[in-house]
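A single protein chain has been omitted; all remaining protein chains appear in their positions.
Going by the order they are written in, the chains are A, B and C; count residues from 1 in each one.
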Amino acid sequence: MSQVKFLNLKLKNPTVLASGILGLTASSMKRVVEFGGAGAVTTKSFNIEWRKGHKNPSILPFRHGLLNAVGLSNPGIDEMVKEIRLFRRQCDAPIFASVFGRTIDEFAEVTRLTVEAEPDLIEVNISCPNVHSEFGQPFGNSCEDTAKITEIVKKNAGDIPVSIKLGPHGPGVARLARVCEEHGADAITAINTVGPGMLIDIEVRKPILSNKTGGVSGPAILPIAVKSVYEVYKAVNIPIIGTGGVTVPEDAVQMILAGATLIGIGTGVYYQGIDVFKKIEQGVREYLDRHGFKSIEEIRGGAHE
Amino acid sequence: MSQVKFLNLKLKNPTVLASGILGLTASSMKRVVEFGGAGAVTTKSFNIEWRKGHKNPSILPFRHGLLNAVGLSNPGIDEMVKEIRLFRRQCDAPIFASVFGRTIDEFAEVTRLTVEAEPDLIEVNISCPNVHSEFGQPFGNSCEDTAKITEIVKKNAGDIPVSIKLGPHGPGVARLARVCEEHGADAITAINTVGPGMLIDIEVRKPILSNKTGGVSGPAILPIAVKSVYEVYKAVNIPIIGTGGVTVPEDAVQMILAGATLIGIGTGVYYQGIDVFKKIEQGVREYLDRHGFKSIEEIRGGAHE
Amino acid sequence: MSDLMQTFPVKRIIEHGPGVKSFYFDRMTDAVAGQFVNVWLPGIDEKPYSVSALGEDWLEISVKAYGVFSGAMMKLKVGDLVGIRGPFGKGFTFRDNALIIGGGIGIAPLRILARELSERNFRFVSLLGAATAHEVIFVDDFRRRSSNCYVTTDDGTLGKKGLVTDDLLEIIKKEKIEFVYAAGPEIMFVKIKELIDPLGIAYEFCLERYMKCGIGICGQCTLDGSGIRLCVEGPVLNQDDLKAVTELGLPHRDASGRRV
Partner (left out) sequence: MSDLMQTFPVKRIIEHGPGVKSFYFDRMTDAVAGQFVNVWLPGIDEKPYSVSALGEDWLEISVKAYGVFSGAMMKLKVGDLVGIRGPFGKGFTFRDNALIIGGGIGIAPLRILARELSERNFRFVSLLGAATAHEVIFVDDFRRRSSNCYVTTDDGTLGKKGLVTDDLLEIIKKEKIEFVYAAGPEIMFVKIKELIDPLGIAYEFCLERYMKCGIGICGQCTLDGSGIRLCVEGPVLNQDDLKAVTELGLPHRDASGRRV
């Protein structure tokens, strides 16, 4: 009863490893599926060239979530294509390749090269809030850039479906989602981290993250993620990977009621362990049972009625 | 040693009651000063006409803060002018009048009328995220509107200094702050609530707030508030009322290190009681003592060095 | 229980008569007499109601139909889900030789008080008034627990015809009353205060104001004069708390914050 259809895919359950979490290697993602219970996995966002990212501290727990400025560190497309292929050989669960570019052309290029690895979905990260200083505002803060990137990625993705990953900022997530749908996106991933934020150590009197600022994830952002998914669901007809602050089954149910088809989980791994996927899948199943629902579809978007 | 100069004012300590919290009546604000220990108070945001606001639930605790959609309920300017005058007669602490308008002209009008109450500062709320549906996007999401409102409020405020209250959204808080400074603002209040967010009750399967969405305040938003103050401090030379998520003295010290002159506290009243101001003032003083600082000025903006 | 919103099914309903009902839920919280919970009817509104009784495993609130919200409460059926958060506020203190004065649905928070007093073996007398017989809710309960129980109704359908304040001074004298508890309409407090302030008897009143947050931050329920927040420092206030309050019996603030 946890089975879920998403585009042309069938997932054992609606949980997906979010991008940036344990998504660097085939072995790591395989463990997230086999031991952790994820229905699908998303790779760390990658680009043509490898990037070192920011120095540590780059990931910082605070009382209500995490602050991170990893700086889109990644081993580059060649390495990632290898890992995606390896994963596909060893594991049944769908794998979503998360890509980013520093220019619109780079989005095209990285998509073209990623297609060779035959991921089940290409997730396009246009909303990372940590890269301002280097790239200016995220592309996802502009409707025009979002339209252009969606179009060009779709053109290069061939048969592979494309999800655009949006943040809660900019001109409004619902408006952006509509732009994505109009330009051919097959799905929306919402949301990326919130903020960014900063924490200052009051003894050394300096920002703690090496990048000074970082995106907020985890429990603190759940309401903003639920609201984003709710608005996107009203705005478009394509499915949504609802992501942000999900750590317990009740959070996932909120996401589904808001309209999510899949549930992205990142920081939940920190709060609940790697088997957070399994725990959430079980909890959602128990919720459906208790209320006499036969499938997740029956409650999807239920908060809109 | 907690004394602080802010514009033409001297405050006993740098804590300020944030707008929307216990700021409806002279008696309530007086208690916040006398029993609570606040250095200054801000009224609930008001407008020419009274507004009922949204139905309950309009203020909702969640695990990491509050979600609120009060809907700018207020008794209208006549009642508020009376309360401000009453407060001024009974209490030494400065009082900041928070005003809003539904049109740019209304901002002028409400300012003109507010001047009669002789508040110590007029805080201009252009960033309330709860009123989209009625007013469209907050004015504070547009640099042009922000410029126009700042200009027109300043023109009508006479000798009374003006602080523009910004949110973390829109074109970037630093850019907006610069626009405010260029158009004559005397101070910046940063930030308003974040999001908005939504929480769904999974048993009745409906959004809980009557307005469905509400702004996030409290501990969850501290990193975003600290970051906003940090960026504003870099961008402008006018003083900052750093607001957002401050509940303990360490949070206030972070704000001061980021560059705040005053510390706005709202949701902290829920977490720490009405004497949160006193507790924070004492804690900040102890911090200064422990590190051998003689005044708050010595550490203001210290995280920038 | 907590400040966070949770929903619970209605387990049982007692109809006392037209427009007056008690609702039962699984006991989701502790509470002391005078404390209240915020009740959310999804899609309608959220309002405060006193906890009127607590059993081993149940919690009771008692509601009188006035307007939109309480009217909607009357339509609740067993099994319906209701949001409840709390308990909020500060309750009554426990005193010996007290008089409990309840007016109309104000009897609700006094029912749990009566139980708490009798559990402590404190002697007390009850004086209950309402518009009509069925509005004197749980009168048998008060009769059983009180050393004496006086009843008045506006229409004379139960007890003496008249107001609770009619024979107040005589009852105080006769019953050797040392402390007064009261809950009911504001005008009743004004009258009681007038009558007993000269005697120097201490008292606690359970007040009502329009509330929004219930957690002491919106300022909606603060009382003029003292700035006390009824949802946190109240709803039970004593004679000292009330000294500074300048608005007793005057128009209250509505949802906008205006006095109406």
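In this text, a contact is a pair of C-beta atoms (placed from the backbone, for glycine too) under 8 Å apart; a residue touches a chain by one contact, two chains touch by 3 or more.
Keep in mind that this is a model prediction, so the values were computed, not measured.
Hidden chain, full complex: it touches shown chains A. Screening A:P57, A:G184, A:G283 or A:G302 for touch with the missing chain picks out A:P57. Seen across the whole complex, the unshown chain contacts chain A at 20-32, 35, 44, 50-53, 55-63, 66, 70, 73-76, 79, 199, 201, 203-204, 206, 208, 210, 266-267, 269-270, 274.
Just so it is clear, only the chains that are shown with their structure count from here on.
Nearest to the common centre of all protein CA atoms is the CA centroid of chain B.
Seen from the Cα centre of chain C, the chain whose own Cα centre is farthest off is A. Centre-to-centre separation between chain A and chain C, using Cα means, comes to 51 Å. The multi-chain contact residues of chain B, meaning those touching 2 or more other chains, are 62-63, 199, 206.
The multi-chain contact residues of chain C, meaning those touching 2 or more other chains, do not exist; every residue touches at most one other chain.
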